[in-house]
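Pasting a structure below so you can have a look.
Complex shown without one protein chain; remaining protein chains in place.
Order as written gives the chain letters A and B; numbering starts at 1 within each chain.
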Amino acid sequence: MTDASTTLSAEALVARQKADHGFEQALYRDEAVYALERERLFSGRWLFVDHDSLIPEPGDYFVREFLGESILFVRGRDNEPRAFYNVCRHRGSRICDAQRGNTKTLVCPYHAWSYNLDGSLRRAPHMPEDFDPQAYGLVQCDLRTRHGLMFIRLGPERRDDFAEMMAPFEQVLDFYGSGSARVAAREVLPVRANWKLVIENNQECYHCQIGHPEFFATMSSEYVLAFGAGPDSGPPDAMREFEQRIATFEQKAQSLGHLTGSYVDPADSAYFRAWSRVPYRDGFVSLTEDGQPVAPLMGHAKDFDGGRTAITFDPFTIMIGSVDYACIINMMPKGPLETDTILTWLVDADAEEGRDYDLERLKWLFDVTIRQDGVLAERNQLGVDSEAYRPGMYSLHEAAAVRFHDWYLAQMRQQAPRLAKTS
Amino acid sequence: MTDASTTLSAEALVARQKADHGFEQALYRDEAVYALERERLFSGRWLFVDHDSLIPEPGDYFVREFLGESILFVRGRDNEPRAFYNVCRHRGSRICDAQRGNTKTLVCPYHAWSYNLDGSLRRAPHMPEDFDPQAYGLVQCDLRTRHGLMFIRLGPERRDDFAEMMAPFEQVLDFYGSGSARVAAREVLPVRANWKLVIENNQECYHCQIGHPEFFATMSSEYVLAFGAGPDSGPPDAMREFEQRIATFEQKAQSLGHLTGSYVDPADSAYFRAWSRVPYRDGFVSLTEDGQPVAPLMGHAKDFDGGRTAITFDPFTIMIGSVDYACIINMMPKGPLETDTILTWLVDADAEEGRDYDLERLKWLFDVTIRQDGVLAERNQLGVDSEAYRPGMYSLHEAAAVRFHDWYLAQMRQQAPRLAKTS
Partner (left out) sequence: MTDASTTLSAEALVARQKADHGFEQALYRDEAVYALERERLFSGRWLFVDHDSLIPEPGDYFVREFLGESILFVRGRDNEPRAFYNVCRHRGSRICDAQRGNTKTLVCPYHAWSYNLDGSLRRAPHMPEDFDPQAYGLVQCDLRTRHGLMFIRLGPERRDDFAEMMAPFEQVLDFYGSGSARVAAREVLPVRANWKLVIENNQECYHCQIGHPEFFATMSSEYVLAFGAGPDSGPPDAMREFEQRIATFEQKAQSLGHLTGSYVDPADSAYFRAWSRVPYRDGFVSLTEDGQPVAPLMGHAKDFDGGRTAITFDPFTIMIGSVDYACIINMMPKGPLETDTILTWLVDADAEEGRDYDLERLKWLFDVTIRQDGVLAERNQLGVDSEAYRPGMYSLHEAAAVRFHDWYLAQMRQQAPRLAKTS
């Protein structure tokens, strides 16, 4: 799977794809392509983990799987969160079975080797004289937190600089208040499809009217056509219709002192980032079934301004928020034909379930919409698996999916990864 | 699986097999052999689908899987049945989830691209100016119907000519009346065995006395020995005993004006076809538990003449019929170690369940017999998987299985497929 000849063939495959068409079948199936993706796309890149309010106290920990690796996230006595591979340095046993908890030390259940919360080896009985405990700390991963959001960097390479990656989001996350939020709910939806089919689906709203009647009802039809997958995601002239609505919304938002505007990375960027604030359909102020508020205001919001905030951290992680709650949609491969879509709902840190919000009402829209997307992606994989599948032409309403293809091909064709300026 | 070196090795394996022995283990297991079989044996060959009474009206459709491909069969406004790969030309989504129904247009549930019943693209919104709708019709498969029986041809090659393939069956299907029949029932039995083990089992009656007591009771022991798997399937001198029974039967059948006789392709044919009309045991007139009629007469039959009709369209498809009902046994691989045996029972188009026949009584014999065959083939696979398995010598009672081996090896050793005279 990773020998020279197969890697070459994955590279050759990547070399001949076109951005404005679907990719060839092999890109949605082959182990060799997936191995190359792990190396060129996922290794060394900052990947979203979760909100750091999950581990508020020293000794708090949780375990997550990333690209098949079990990672242990633990807050140290010095209040710093750290990430370690969940693997004992003695015989390689998995250390932590539990998904979440609090502990004073990390003790391997096999032979009781124990580690301090900073990963250093604390005790290993009966070792030979030449054993150097300092050389046997847990294998650590880079971890950074900003505005409450934790990001991990896996693998030997250190491609991206964290501050540089986060820079365009400073203003919007500060307004939005993710730093003073907490997790209200989390759900994992397994999808039997290649991760790129899941992301292509996420990067276009051409399917929204037929595929998402509930979501479609929350936004105006002008939005869906012009802006459904972010700035410039629709046909070239669709924006004209929507701009009038944006102008009205921005006037109201600015009168409240709220942030307005949008951001998209240039086409040749190594990142795939964007954010925007745009209005709902008339009469709606939150992403709920009746358009009415569901939870207390978050961050610097003064009132319900009739708009939503969307952030694309990378193709894998999208945050869509009303001013009263947000849903983070994280799409991560588990193999060439398996993807997990992980939903994390955020509310203000002081909001209390039952008193301040009803959880079912809060979860409703993304619960129903992302399940629909899972069905669409699985059906897409079934067709792509056919000998009759041929890469198709993309519509003008799938411009952001084409940009994702552009970005993917540029990253995959890049032999030597950029070095991070700082770690 | 399909690169030059592996294909060579599958070819080398095929080259050294002997017809009068079991094949080597690899032929019953390897992915590379199966890939070569798809190319040389299944691609470009007419394969039985179903009876066309399944889709009597324009817009009627059904979906079937062939060799891992989902195929959509639909009757057009012009009353012509057509077959399409169930794959949208836009992004490759599977189009049709349902197994059967009626529709005015074929609409992909992903982005609502719609197709006419003849496969042409009907509507695709927001496409760029240079998009040519005519180039984006559904991928079509060759489909032919004769005497009510539909056959499909998959893959890029067009090996066999349909009229040539069907010619020997004209007379017998006309007598039998499959053109004026309809489907009474259908069942799919998955078998965890290589398809050749399923077919070898189907091509000999050496196992019938021990393996099929119910079937054995419907036919004479002379039949089982001499004719159990068709003309010349038993020991050389076994026919003498059975010929007396045939003569008596033919006299009666001819007195009713019924068809008699048999047909077998010559040994060097690219086809593996046969048909025959032979008598049951004394006192039996139908393939039922008590030997008595179960349904109204079919086709040109004037009365119960005491004989059955058997047709081998190819090694994969056998039709065995009394004059009052028929069962089509279709054995198709789903992979090197998985085969589906599909049973389709036909009755006269005017026969009505409950009034004219009892379905359980009608299905009884093949339901019980083909399940027994599934167990035999699975047990055979378990043994063939052993390191102790060695290709064994075939008995004189397995002559048709040896002929199947001959035919298989001839087809598999043929590098360039014959071109069809007409499509």
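FYI, a contact is a pair of C-beta atoms (placed from the backbone, for glycine too) under 8 Å apart; a residue touches a chain by one contact, two chains touch by 3 or more.
It should be emphasised that the depicted structure is a prediction, and the values quoted were computed from it without experimental measurement.
Chemist: Based on the whole complex, identify which of B:35, B:270, B:359 or B:396 touches the chain you can't see.
Modeler: Candidates B:35, B:270, B:359 or B:396; residue touching the omitted chain: B:396.
Chemist: In the full complex, which of A:74, A:88, A:172 or A:402 touches the chain missing from this view?
Modeler: A:88
Chemist: Which candidate, A:111, A:192, A:302 or A:413, sits in contact with the chain we can't see?
Modeler: In the full complex, the listed residue that touches the missing chain is A:111.
Chemist: Applying the definition given at the start, please give the residues of subunit A touching the unseen chain.
Modeler: Output for subunit A: 68-70, 85-95, 97, 109-112, 124-128, 131, 136, 139, 155.
Chemist: Write the list of subunit B residues that the hidden chain touches.
Modeler: Output for subunit B: 22, 200, 206-207, 209-211, 235, 376, 379-380, 382-397.
Here is the rule we go by: only the chains that are shown with their structure count from here on.
Chemist: Please report how many Å separate the Cα centroid of subunit A from that of subunit B, as a whole number.
Modeler: 50
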